[in-house]
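For reference, the structure is listed below as structure tokens.
What you see is the complex with one protein chain gone and the rest in place.
Per-chain numbering from 1; labels A and B assigned in written order.
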Amino acid sequence: MIKQLSLDSAKLLKKSPKFRLGFAITLAMVFLSVVGLIASPYADEGWGLVSPEALTRQGLPPCLPFSCPSLSHLFGTDEMGRDLLSRILVGTHIALLQVVSVLLLSLFLGIFLGILAGYSNRVVEKLLTYLTELFMVMPSFIVAAAFVVVFGRGMLTVIMALVLTWWPWYAKTAYTIVRGLRELDFIVICEVMGASRAYIIFKHILPNTLPIVLVQAIGDAGSIAIEIASINFLIGTASAQSIDLPEWGMIMGYGLRYIRTYWWITIYPGTFLLILALGLVLMGDGLSEYISPVLRRRWKSWI
Amino acid sequence: MDINSESIVKAEGLSIGYETDEGILWAVKEVSFEVPKTSVFCIVGESGSGKTTLGNAISGLLPPYVLTQGYLVVDNIVVINNDKNNLKAARGIAVRIPQNPSSALNPYLKVRALFEDVMKSKAKNVSKAEVREAIVKYLSIMQLDEEVLELYPYQLSGGMAQRVAIALALAAKPRIIVADEPTSNLDAYLRSSVGSLLKRLIEFGITVVVITHDIVFASHVCNYIVVMYGGRVVEVGKVEEVLSQPLHPYTMLLIEAATLKKVSTNSMRVSAIEGVGESGCVYKSKCPYRVNTCQAVPLLKYVSKTHGVACWRAIT
Partner (left out) sequence: MLLAYVLKRVVLSILIIFGVIALSYVLIYIMPGNPAYTWVGKPKGPKAAEAIQIAVRELGLDKPFYIQLYEVTTRFFSFNWGVSLRFKQPVATIAIRSLVATLEALIIAYVIAIPLGILIGSIAALYRSSLGDKAIYTLTSILIASPRFWLAALTLIILQALNVNVFGRIGVEYQPTITIVTGSYIIDSLISGRIDTFLDALTRTLPPALLVSLYPFALVVRIVRISLSEKLHEEYFRQALSYGISGWYAVKRYALRSVIPVLAQIMGITIAYSLVDVATIESVFGREGVGIALAKAIPYNDYPLIIGLLTVVSIAFIISFTVADIVHKLVDPRVRI
């Protein structure tokens, strides 16, 4: 299956300009995250450390077209004097990690529960569909807030909250597909021939479900990135003390109270978030267009 | 073709094609014919012969990304003039009756609303009374009850839906009605009633163009017939001429298959397909009479005033 995936990806890169662009941008982001981890100018500050030297340069403005207070701090410094560029660079890998974790975990949970719901007895089915509807209704950021109170702040809290609110969407898709597959003759034949349920699931149901849900997930990637950042933004605004972990959204949220003076703390990370989300959105769009022959048709006005 | 009455549709060297990944696919290749006014004119062929595309061209339903060559004139409107085209111009003047009427009627509107829409598009300021009168008239021509007006399309049976579709077409007051495979989706016993319905339409001064693969249906309903294969016209003429004396091997094959009676004297020789070539006679890969001259496209030659055929063998 891996070989098929890489073959498909190669074809996709060749055929879809959108996907190419999105992939390039995302790759650039991955590169940046590596840079952030090994070569950022003020690595310690990037991770949150406030050195006494930093305190001497609190709130330094960034380098703009006509004024550059300090060339070694291209993006200026935050309220504690830490170099903003380093903070953003270190934060890149956090942003990527968060998106990937949420996607993978909610995909796994969603597909698992969705297939279970679609291919079990009626009781389990009804129960799981109910659970799916129930979790769909949960507002992600409030659940996140509850988790923050109980578990404390940290990357894991927000990821958990998001996984809990996103898995129902993938479960629903998987469930619909599995229900459709069940009606098909080849599944019935397998059952009659005595194949075990596990065998049918792994050999027939999963290969048909996984690609479709995967495409949906990749399409969601951009929105997930923004949602994670938004929730962290809220947590950042609520924070009483300065943020250590250089999560983009949190930096921006905490920086909101300085919006009139140190506006760059909120604005600069946002540009990076925009670029990352754009890359993900373009990849998702390119992928769905490639998959759906309808979308690829040439169009012109009929009227 | 030389006919007594004027022709309402005239095609000359008409070619219609689509761009695909592998190049240009020509659905209609250098087709020339004339449709006489107030006649029932059949275009007969199998799937892929280009007959549906031709029908769409006449009724103004070609997609805007088609490539065109040659001429097509519908009711004195130049629809296609080489690569300049005015594809939508014939809409409303040449109205199409759908192959599958149940899916061709807007499911969100009642039949009455459909009638009102069609009539409003012709004349902006019709009074309610005129509309009602006209609707009753069209319904009665198609032998439909007034009750059908309050129904939604999904509530109509196949036969009823088709009669509603034809009634709507009449309400558009067209000069031409293009019937796209009118019998494909109907039960056998409805075929004859549809046939007589189509023949009656001439009484209203309408020219009927029937697109069908059913040559038997064509023989009962039409005055003129054009046989198409692979996008080209292979034979054309009055129905009596063509069916009693088919000149093209393909026509002979169609008649044989439909009537299960042998028409030609030579047996069918199964030959290997020598590559799908764009060049040469379009039927050569299946033709039992194939000879070397068939490497060139045969021209349409007329053996009588109305009967024409495109085959080297027929033109001795």
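Odds and ends about this structure:
Definition applied: a residue touches a chain if its C-beta (ideal position, glycine included) is under 8 Å from a C-beta of that chain, and two chains touch if they have at least 3 such contacts.
These numbers were taken from a predicted model, which means no experiment stands behind them.
Only one residue in the set A:Leu60, A:Ile235 or A:Met250 touches the chain that does not appear here, and it is A:Ile235. Of the candidate positions B:Ala27, B:Cys42, B:Ile80 or B:Val95, contact with the hidden chain is made by B:Val95.
Considering A:Val143, A:Ile159 or A:Ile177, the position touching the chain not shown turns out to be A:Val143 (whole complex).
Where chain A meets the chain that is not shown, the touching residues are 130, 133-134, 136-143, 145-146, 148-151, 222-223, 226-227, 229-231, 233-235, 237-240, 249, 252-253, 256, 259-260, 263, 266-267, 270, 273-274, 277-278, 280-282, 285, 294-295, 298-303.
Listed by residue number, the positions of chain B touching the unshown chain are 59-61, 88, 91-92, 95-96, 98, 100, 103-109, 117-118, 121-122, 152, 154, 165, 168-169, 172.
To be clear about the criterion, only the chains that are shown with their structure count from here on.
Chain A and chain B, compared by their mean Cα positions, are separated by 55 Å.
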